[in-house]
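I have a structure here, written as structure tokens, and I will follow up with some questions on it.
A single protein chain has been omitted; all remaining protein chains appear in their positions.
The block that comes next holds chain A.
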Amino acid sequence: MKKLNSILAVAIFSLIMVSCGNNNESKRSGGAMSSNVAEKVYVAPGEHDEYYAFLSGGYSGNLTVYGLPSGRMLKEIPVFSQFPTNGYGYSEETTPMLETSFGFIPWGDAHHPDISQTNGELDGRWVFINENNTPRIARISLEYFETEEIIEIPHSAGNHSSSFVTENTEYVVAGTRFSVPYPQEDIAIDQMKGNFKGPLTFIAVDENGGMSIDFQLKMPGFNYDLSHPGRGDSHGWFFFTTYNTEEAHTLQEVNASQNDKDFIAAVNWKKIQEYVRNGGGEEIDANYAHNVFNHSTQTATTTMMNKVLTVDPRDVEGAVFFMPTPKSPHGCDVDPSGEYIIGNGKLSTDLTIHSFSKMLKAIENKDFDGDAYGIPVLNFDATLAGVVKDGGLGPLHTEFDDKGNAYTTFFISSEVVKWKLGTWEVLDRQPSFYSVGHNMIPGGNSRKPDGKYMVSLNKITKDRYLPTGPELEHSAQLYDISGEKMELLLDFPTHGEPHYAAGIHADKIKANSKKIYRLDENKHEHATLNESETRVERNGNEVHVYMTMVRSHFAPDNIEGIKVGDKVYFHVTNLEQDFDVPHGFAMIGANNSELLIMPGQTKTTTWEPTKVGVWPFYCTDFCSALHQEMQGYIRVSPKGSSQELKWSLD
């Protein structure tokens, strides 16, 4: 033990940058040797989890951050929805983030988070997530854990086969699930067949994360359900499942299930990229918002865009093919090697696995089975690598470990099934509680998955937790997948509907997470960087209050000369420069939300007083021992009053 201690001391000394938590390793392996399930998910008070998990918040429009294996929720990041907790979508700085060509949309349906990659491995820079309802893609910084950019996808609807990234984050894709007239026009709904289109949008991502639509592939009007990029040898390709190749516009639950097989669309994006770089494609009218949050000015701006480059897939020889896939496939998953493309036929009991190398051969041999709207359909047998027989009922999604195994979720039979790549034999099955949708293995969409844990994201909760009335949160389950058999470790509720999740080892993010916003980098237009600059200015009926906050007062904290009918802008700067010392700002009768302002940040809210009197404002976050004293008053005089503006802190 003495010796162990001295070894530990040396280790601690040399790894002092990593902090004392270095002892985790020995502790964890001790825990894993035990058969005690509770110990495997126990993260002692003050210890950190091993993985970050980013769960889509579904119709909450947000992204939630969890720690694994504990299942503790660490943060909710607002993305497509207003968030009164910190004023996102309410503050003057952030309302542009929710602008679209349809106007201000305060809500969204978030679906598939995916983490940026370099050389086919997760790099922990950003997480992307799509909004299904009003088609948009967001990019969230994993330094600030904040939404930095949202781009609207024009000419699309039901933005579902999104927002998956390629091996070097060259592109994030956004595919259309509800085909629509392209561009939109006033036609009879029953004219759908042949007239609607299902555009697949390729958004280029620059080295700073900046998104721009590179091109839009004008595909036939099928429903493009899910997608995943090729990797390794298949890097340069993207695969999309389709359903409703029947092009039914009504009672789809029957009419879209008539064909025995739909397709997986294989798109050679490198070829199309080259085509558009050489001037290919046609620029057409479009109308979409591009919203960017600038960390320097701490302010978002909206730019309305009016053109998009569209490419007809038939114009690029050898760029797009269809692979027939049985029974309305849902999930479209590519194994870590990039060789196998798995189509999860959601009305089937079987999984169809296509081989990338066989696909290339079939293309070379022109082994076609006709075409669909001029796009070659490959012979089913020519690309088929194998079938997983009788896996279960209603396969939806497949993830992979680092040992050549795949894990598929079955919605109807409510289970997760482990099977072997190459032999297609079923190795294990475990029930999920209940009706699992997606599953997630950290590093799942990459060359290097981490085969320690799997999370199932379940659609039905029912009796899993203490009852909380008819409306329930969804539920996730954590499995240990390090052994031959999967072992259920933990249940935890999730916020909104977690359609999908992305997981990553904490070491890839932890050290980059910011602690404060630096005041010396605050270039906000209305920042007040010290108390001596605080002031109140009137411009007609607009009043601008340049206010600061620091433990434990506002400056100024007494303001007179505000009148009924004024519009008051509070530009509030938190002067703190210490980790985790936020202040809140709330004004009685303000018709929006409070502001939560972190050290070094400036935020703006508005208030239109309607009642004469003396009205308090206060700090909403218990910031300090004198938090209760952190309060001020504003005197509101009648409209037309001669009361002069004055302000003080005395």
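To be clear about the criterion, contacts are C-beta pairs under 8 Å (C-beta built on N, C-alpha and C of every residue); 3 or more make two chains touch, one makes a residue touch a chain; residues count from 1.
Going forward, contacts and distances are computed from a predicted model.
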- Name the absent chain by its UniProt protein name; which of "Xanthine dehydrogenase", "FAS1 domain-containing protein", "High-affinity branched-chain amino acid ABC transporter permease LivM" or "ATP-binding cassette domain-containing protein" is it? "FAS1 domain-containing protein"
- Of A:55, A:581 or A:619, the one touching the omitted chain in the full complex: A:581
- The one residue from A:45, A:370 or A:640 touching the chain left out of view is A:45
- State which residues belonging to chain A touch the missing partner chain. 1, 5, 8-9, 12-13, 16, 19-21, 23, 26-27, 30, 44-48, 514-516, 518, 550-553, 576-579, 581, 599, 623-626, 650
